[in-house]
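Missing here: one protein chain of the complex. Every other protein chain is in place.
The letters A, B and C name the chains in turn, as written, and every chain counts its residues from 1.
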Amino acid sequence: MPAIYPFLLSLALFLLPLTSEAGEAADFAAASPARQAQLLEHWAATPDPTRQPLLDALQHGRLAVDGARRAFIERDGRLVAAEGDAPPEGTPKKLRLNNRLRGLLATAQASHRLLAEEPEVRLAAARALQKSARPAQLSLLNASLARESDAAVRDALALALANLQLADPDPKIRLGAVRLLGETGEPLARTRLEALLAPDAERDPTVRTAAETSLAQIKRRLLFGELLGQAFSGLSLGSILLLAALGLAITFGLLGVINMAHGEMLMLGAYATYVVQLLFQRHFPEALALYPLAALPVAFLATATVGMALERTVIRHLYGRPLETLLATWGISLILIQLVRVLFGAQNVEVANPAWLSGGVQVLPNLVLPWNRLVIIAFALFVVALTWLLLNRTRLGLNVRAVTQNRNMAACCGVPTGRVDMLAFGLGSGIAGLGGVALSQIGNVGPDLGQSYIIDSFLVVVLGGVGQLAGSVLAAFGLGVANKILEPQIGAVLGKILILALIILFIQKRPQGLFALKGRVLD
Amino acid sequence: MQRRSLIKAFTLSASIAAMGLSWTIQAAETIKVGILHSLSGTMAISETSLKDMALMTIEEINAKGGVNGKQLEPVVVDPASNWPLFAEKARQLLTQDKVAVVFGCWTSVSRKSVLPVFEELNGLLFYPVQYEGEELSPNVFYTGAAPNQQAIPAVEYLMSEEGGAAKRFFLLGTDYVYPRTTNKILRAFLLSKGVAEKDIEEVYTPFGHSDYQTIVANIKKFAAGGKTAVVSTINGDSNVPFYKELANQGLDATEVPVVAFSVGEEELRGIDTKPLVGHLAAWNYFQSVDNPVNSEFVEKWKAYAKAKGLPNADKAVTNDPMEATYVGIHMWAQAVEKAGTTEVDKVREALAGQTFAAPSGYTLTMDATNHHLHKPVMIGEVQEDGQFSVVWQTEGPIRAQPWSPFIPGNESKPEYAVKSN
Amino acid sequence: MTRPISITLLAKAGPHLGRGLGALALAVLLALPLLHLLPAEHALHVSAYTLTLVGKILCYAVVALALDLVWGYAGLLSLGHGLFFALGGYAMGMYLMRQAAGDGLPAFMSFLAWSELPWYWYGTSSFLWCLALVVLAPGLLALAFGFFAFRSRIKGVYFSIMTQALTFAAMLLFFRNETGFGGNNGFTDFRTLLGFEITAPGTRAALFLCSLALLVGSLLLGWRLAHSKFGRVLTALRDAENRLMFCGYDPRGYKLFVWVLSAVLCGLAGALYVPQVGIINPSEMAPTQSIEAAIWVALGGRGTLLGALLGAGLVNGAKSWFTVAFPEYWLFFLGALFIVATLFLPKGVIGLLGKGDKS
Partner (left out) sequence: MIATPSPTCMLEPAFHPAGVGRDAIGLGQSAGRGLDVRHGTILTLEDISVSFDGFKALNALNLYIGVGELRCIIGPNGAGKTTLMDVITGKTRPDRGQAWFGETLDLTRMSEVEIAQAGIGRKFQKPTVFEALSVFENLELALKTDKSVWASLRARLSGAQKDRIEEVLTTIRLEGSRHRPAGLLSHGQKQFLEIGMLLVQDPQLLLLDEPVAGMTDAETEFTAELFKSLARQHSLMVVEHDMGFVGTIADHVTVLHQGSVLAEGSLEQVQANERVIEVYLGR
């Protein structure tokens, strides 16, 4: 059957152009979904540059159909007849595709792009065909390969072809295809080779042996990719934990305020991002992509202001009574949550990834590193560096350290402790706001956002050693990686429980955290 | 000084209390109805809009002269996403406020928590959310979907040529009873359709799970083995990180479609839907359904949201549980008119076979025996504008099977409501 | 020494006034269940709603008291007492589930297609064994955790965060359906307790009386402890642990004793709470619940047993009322209450009454 299938299609291919001369767009518009699928398959096997506008219109949802089932393409907000110039009958409706058609359309697009001038476009198309090429495209691929001049595209095409050649009647061609596939790290190639190794699937012993070797090679590469992926997701989780916890490392770690409202500072930062996004949408739609950058200072200032206001009005009265700060800040957090709920609604709000934070970079066939996560890792390191510089290289930092180590002594030395407290709390809150901007790019933005991070944040700070910036960094990445190593083995829930148990045990061993200063214990 | 300020606080709160009291006394010749939805805590995200929808519907009924000549008076309480508090508030509504009926609950556990109270006091609860079935209480009317009105048609669609002819299924859910039951039913259904055990993967994540890197990587790996579809019963909050990860890791709907049973228009408001076009949801109603009843319903809701100054009113959307709330309240009102009283036993009788022209475009019937609505099933694809376009729907409303035939032991369960146990 | 006269007077009147008020409160509480037994039409009838609400608050008050013992006296702020409360509740819930299931398996197990009871469910159909579990489950967990924590001298914020991590981990564990405790739904739909209908007025009244007895018992026990040498050692421990060690006291034993005692009291409270509210599920272990308990204590007055009771009553009463009166805004009130209380009432509400030192 598989051998006959392409033959039948090429027969259809022979017959179809006659009908489609009348207007492919109209044909497509008038067709049933099943027929539409056939058309797309046919187009994929017989690329034709003149069809490109139609495909693009389909892909971007710009094809509309009027009452007489004629096709119109939307250009700059106007409907233009795809063929001829008859005006639309009634209000044309947009032609909607389903997933199956979208998949076929993508394949058709790829075969059309093989005709493109630019080698990069052809390369991308060839890569896409590696996944989706259908038997009907065998001759097309052969022809493309024969005329292709660019080496990279040739390689990609050869691979796409190899996938199809696995079903070739000639054992030599099959052998070549099997060997070629062994050079890749494609998860799909693995499935195809495994199918080949099924009993009775492949009669030729040489091909079988070659398939076994190739399969082993692919598995090795896949495993490498998987491990790399695990390490990356660990780092990414770590960077998120770090951003969530960094502000707390200052308000709790340095100032000693058990800041239960820390999560709400993250939440406010995320909402600040949302507001900035709204403003950009309304007033600078052309620069919308840059809104996360603009959100950084806004979120920092907004949360820092809120933080300083809280410090001046509430927390100021509670220094030296750490456990009472817990209660007051808990009250603050309740109020902030409900305030946001009243202002913005209880539902999540939409914070979209701009284009440069969407998608990912394909490192290996089975490893995509999403841009938002890459950027967040870099951002986390940047914020850590910034915080470190602020605390260790500026006058403010010196004052903060002085006040946190000995409030009275610092006051005697002329350090304005009140101002320093306020600024330090503002700094911690502002950094939490920055964390909120980052969190808005990977998860929910809703009133409860902060609640889901508060426990993890405290664990990171405590595990790292209170007051130890480096400890927090190490603890965050350690927790992230440990979590991601455990998750595939025992599942997300048990993994998390195990991590918590390990933390509890670890704190038994080192009650002051990873980076505790050893010294004469003062009473 | 401190004491004086405390006294002030007490006088203040006392006067506020007095205000509250006078407000309740004022309305005498009314029928009280309870609204039991969380307005704070984790579930506020979903339930707040149901409270508003209930208030709108009650306003609408009152504007038409009320029920049996009496105005409806809503009593709103906040069980704060706290399950014991649900039971407490339910008892309060029934015994202290003496409401005729309660509209409320979202999660299964909240329903399970109030169920004994309603059975003990013979109250009436309208539950508007799709759920796992396996329950049939005489004191509850279920206006959301049972599994056979949502999950099974959705999977049938995925297996069809149109839906992408999926051969492998990744059942992903939050670890609680609704996903577990649904997946149990789906697994039995898939096996009966000849899908092999190795082609079904079942994974659960904890509540509020926000890191889907590993799971999306696993889906990718699983999908390499053949045409795969993901059936997601992930609970509200975790959906955003899940879909964002999915999009950013480059898994699009043409490759691996995700069909969700808990993601509707309201949830999509919090997500940028451009990368999600083509993913699916199965419901009994979508806002995009094109019919006059629905246009009026959506218009009314938008106007209400604007008039009441609800947050984000300009982006107000309707969804399936909101429609179910709307239908439920109307059906109850009709039944009270028919029975001529709000007495629970008589209203229950009057509800059987009650019909209502719903915004879904169908005339829905309350089943004569099993307390569930006959509902149409629709599969919608996510669109760029955060709406769904219906790609498939059943011929007409289908009857609910609260006791799924795919769960062993259910054959012997009666098809009518009896007190549990 | 130089207290204002008014406060001194109040303090002098305190014992009498306090005792009078206490006796009055006790009398009212004793009367409630009896009035509940009156027919519903009777003017003095107390509704089941009021009775369960007050009963619930009584259970919470025991938790507050237990927490005050470890926090107010021994200086160990636990942010995980909800766990012990829930464990007691689960132990009782297991018995109630077995009662409701009769000879079969509890409903959620047949749902998971389990054919027999997991080992930790054996014997739970016996009320006595369940009572033992109510004490043993929180007690042994507290013993194990406390043994390690106190051995390595974890204290202060570290201790608080560790207890929080503990209850959080337990919550995740109990949320799993495979753990065998009903997952997110937990236990609900109870029928009978020792053969009595759980919804019958008599059962309710009895449960209420048990809660009251537990509260009064805990109060007396706490009072005795606080006024024994043991109590003074605890206070000393809170203020200067090193000094105490150099006096030859081993703080570990003292901490462990009061910690386990506190956990057991919580477990007992949980066991009485569950049949009254009719549900137990893992959200009782959520860290926020435990933080709230700490707030009851702080609001009422830390280190004073009566203060803890007062705090539990005030906050929960306020919560029950606010959620009805101002469903949309009650969190503002509650939040503001906490802030105002910590800022202006460092000794809690009880501090206002002028008997802030020791009750």
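Brief remarks on what is shown
The definition used in the following text is that a contact is a pair of C-beta atoms (placed from the backbone, for glycine too) under 8 Å apart; a residue touches a chain by one contact, two chains touch by 3 or more.
What you see is a predicted model; the values in this text were computed from it and never measured.
Only one of the listed residues, C:254, C:273 or C:296, touches the absent chain: C:254.
Touch with the chain that is not drawn comes from one residue among C:114, C:147, C:196 or C:230, which is C:230.
Listed for subunit C, the residues touching the missing chain in the whole complex are 1, 225, 228-230, 232-233, 235-236, 238-240, 242-251, 253-254, 257.
The rule we apply is simple: only the chains that are shown with their structure count from here on.
Taking each chain's centre as the mean of its C-alpha atoms, subunit A lies 44 Å from subunit C. With each centre defined as the average position of its C-alpha atoms, the distance from subunit B to subunit C rounds to 34 Å.
Touching of two or more other chains is recorded for residues 172, 175-176, 328, 331 of subunit C. Looking at subunit B, residues 39-40, 175, 204, 206 sit in touch with two or more other chains. The part of subunit B that touches subunit C in the complex is made up of residues 2-3, 5-6, 9, 16-17, 20, 39-40, 76-80, 82-85, 87-89, 91-92, 95-96, 107-109, 112-113, 115-117, 120, 134, 175-177, 180-181, 204, 206-207, 408-409, 420-421. Interface residues of subunit B facing subunit A in the complex, by the touch rule stated above, are 39-40, 42, 44-49, 161-165, 175, 203-206, 208-211, 213-215, 217-218, 220-221, 224-226, 237, 240-241, 244-245, 247-250, 253-255, 257, 266-267, 269-272, 274-275, 278, 280, 310-312, 381, 384, 386, 389, 391. Subunit C meets subunit B in the complex at residues 47-49, 52-53, 56, 100, 108, 110-113, 172, 175-177, 183-186, 188-191, 199, 277-279, 281, 283-284, 320-321, 323-325, 327-328, 330-331, 340, 344-345, 352.
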